[in-house]
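As you look at this complex, bear in mind that one protein chain is not there, while each of the others sits in place.
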Amino acid sequence: MNAGETKAAFLAIAEAVIAAEPKLTDADRAIGDGDHGIGMKRGFQAVQEKLAASDPATPAAVLKDCGMAILSKTGGAAGAVFGTFFRAGGAALGEVEDLDAAGFTSFLVAGRDAVMKRGGAAEGDKTMLDALAEAIRQSENAADLDDALAQAAAGAARGAEATKAMVARFGKAKALGERALGHPDPGALTLALILEAWRDSL
Amino acid sequence: MNAGETKAAFLAIAEAVIAAEPKLTDADRAIGDGDHGIGMKRGFQAVQEKLAASDPATPAAVLKDCGMAILSKTGGAAGAVFGTFFRAGGAALGEVEDLDAAGFTSFLVAGRDAVMKRGGAAEGDKTMLDALAEAIRQSENAADLDDALAQAAAGAARGAEATKAMVARFGKAKALGERALGHPDPGALTLALILEAWRDSL
Amino acid sequence: MFKMKKIINDPAQVVEETLEGLTLAYDGDVTQLAGGSALVRKEIPDGKVALLIGGGSGHEPIFHGFLGPNFADGAACGAIFAAPTPDVILEATKAVHRGKGVLYLYGNYAGDNMNFDIAAEMAAEEGIETRTVRVWDDVASGPPDRVEERRGIAGDVYMIKIAGAAAATLDSLEAVERVAVHARANLRSLGVAVRAGSIPETGKPTFELGDDEIEIGMGAHGEAGVRRQTLTPADPLTDQMMEVILGDIDLASGDEVALLFNNLGATTFMEMLIVNRRVRQLLAERGIAVYKTDMGAYVTSQEMAGFSITLLKLDEALKRYLDMPASCFAMTR
Partner (left out) sequence: MFKMKKIINDPAQVVEETLEGLTLAYDGDVTQLAGGSALVRKEIPDGKVALLIGGGSGHEPIFHGFLGPNFADGAACGAIFAAPTPDVILEATKAVHRGKGVLYLYGNYAGDNMNFDIAAEMAAEEGIETRTVRVWDDVASGPPDRVEERRGIAGDVYMIKIAGAAAATLDSLEAVERVAVHARANLRSLGVAVRAGSIPETGKPTFELGDDEIEIGMGAHGEAGVRRQTLTPADPLTDQMMEVILGDIDLASGDEVALLFNNLGATTFMEMLIVNRRVRQLLAERGIAVYKTDMGAYVTSQEMAGFSITLLKLDEALKRYLDMPASCFAMTR
């Protein structure tokens, strides 16, 4: 997947996230402060503007531009988390012209490590990291990029589903304790949504 | 009617007014600030305490004690209005031992004059004065006190009913303008209630 | 009917307990008299013209929250939404009197007028001179040629601030009265009601307003205003309100005003700030400068939602009184 295709993928992702605003907001109303969808919408509208105005030369540049746009315009925990994820994840790809399965997984891994470093959360804490971790495990030994994206999307969805059984240890949901049980983590839903839209964009 | 009987009458009146608190409060909610019954209850509870602790020597003393109690404990427009009414009205009776029809009417008249002087309102302004004025007209040429009380009570009731057709020019209902139409004036209802209870106490 | 949730004890004791809690919140500067219904400053300088304010309870922090140096010397408090009794006013009058007379300053309502007037007569009998200034800033409650029919609303705050400063610096009752009357002549307010508050004793709303209705000019107790309409965006609503206010006072380009936004209870700062944005645009268009802006919950009606805009046209004297350092429970300058 070259820079142009990556850009096209992120325009599709942006549309999907923006369309899912109400669903993500409701998820955050259940265990957070009810603004996750609104924030993600702000972030991905910034992504649309950014990409409309630029033609990044590499997949890494696309990812970093998107991360920067999200970081600068979203705010809240999600802005820092998803902004950091795409920025750091993209940086790991260096100058490669074509994103392959291995590159994709290294992007996910570098993004995860940066988010963990930034926020101090780990898998099992009921955050987007749970969806991300499962996505990484599934994509690791994929045949090609299509397969990697398909596996990662499915894994992320499963990981997000799994957060229903978790008690949050970070973010606004933390304080809910037991009451968060049965509700998926909003950020985890968003990560799954992003990977699914990426897969479907192929 | 001697001092003891007047006292007995006012204990009955107090009971009636206190019992009517919700009705009077609702009437004030419709065109005022919804506290008339609460205030009148405060005032007549003070009347009960006052009378329980004293045995006034004349009807005038009973009326003045009640007026003082209401004035000191009610507050709001009604406290000043009904306190002034009983104080000034009672004073007009001087030292008479026995309250007769003429005395009763002179009490109503003196009370009305004092209230008009105090608050600047007149008949037709949608206040207790409308019930009072009609009560005076009816009692003026009564045969005896029983008759005077019966006539006054009936007149006050009619006068209160008539306030439904009036637009207030005083008190909190003033600002309602047309909207006050169809609703009786709370204070007028109270005056009618007082005279009815007095009549029934015989 | 839905009963409003409130953190209170015995509903019959709310006023008594509120005044006790308020006296404690004054951290030693104020004492209670008249069975608790009168709050009075502990240290009132001798030979000072005294300022006594008062009114019904349930509108906190007005009136009893405005006692302190360069604010009022005492407050006579009534039951919820009911004017104080003459006895309470008289006892407060005696307590604040320092030989120079007492200025009565309160909102223009039938109940307050009659009870303060009765107290004034009693005070006169005891040789205490009083003067009365009734606050009537609400332009919605009477025509310009009958201002004495208008209600006192948020303008109370500026009136107490200015009269308090005057009473602390001028040495005759007449002079203080004159300043207050001058301030009142330059004061205009208009409010809007969004949701009713409720009376603690009954838990019932003080008035009915549709889910999508607002009423411009409605009084703090639900008294009718100038116009009931469906919920309007902030800018057009502000335009409507300012048109009424500016139509009632003559302000020329270059004039300076103080601007007060009063929260009746449950309105957010966000809403009032958005309104302020538009108010400033309208004043700027007319070349009217804003000297100072105040915003907060000063004259409330329980948890009523709504707010009012108050304009005070300033001159050098009024600025001086407005700026004079002063502090009380409700506000510090």
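Note that the chains take the letters A, B and C in the order they are written out, and that residue 1 is the start of every chain.
Throughout what follows, a contact is a pair of C-beta atoms (placed from the backbone, for glycine too) under 8 Å apart; a residue touches a chain by one contact, two chains touch by 3 or more.
If you're wondering where the values come from, they're calculated on a predicted model, not measured in any experiment.
Put simply, the missing chain touches A, C once the whole complex is considered. Touch with the chain omitted from the figure is made, among A:I38, A:V109 or A:A122, by A:I38.
Only one of C:S37, C:N70, C:S141 or C:T267 touches the absent chain when the whole complex is considered: C:T267.
Although one chain is not displayed, its contacts with chain C can still be listed: residues 2, 5-9, 14, 17-22, 24-27, 57-58, 60-61, 65, 192, 194-195, 200, 211-212, 214, 231, 233-235, 237, 263, 265-277, 280, 290-293, 295-297, 300, 302-303, 305, 307, 329, 331-333.
Where chain A meets the missing chain, the touching residues are 25, 29, 32-35, 38-39, 42, 71-81, 84, 118-119, 170-172, 174-177, 179.
By our rule, only the chains that are shown with their structure count from here on.
Arrangement of the chains shown, judged by which pairs touch: an irregular graph that fits none of the line, ring, star or complete shapes. Measuring from the averaged C-alpha position of chain A to that of chain B gives a distance of 75 Å. Chain B and chain C, compared by their mean Cα positions, are separated by 31 Å. Centre-to-centre spacing of chain A and chain C amounts to 54 Å, using the average Cα coordinate of each chain.
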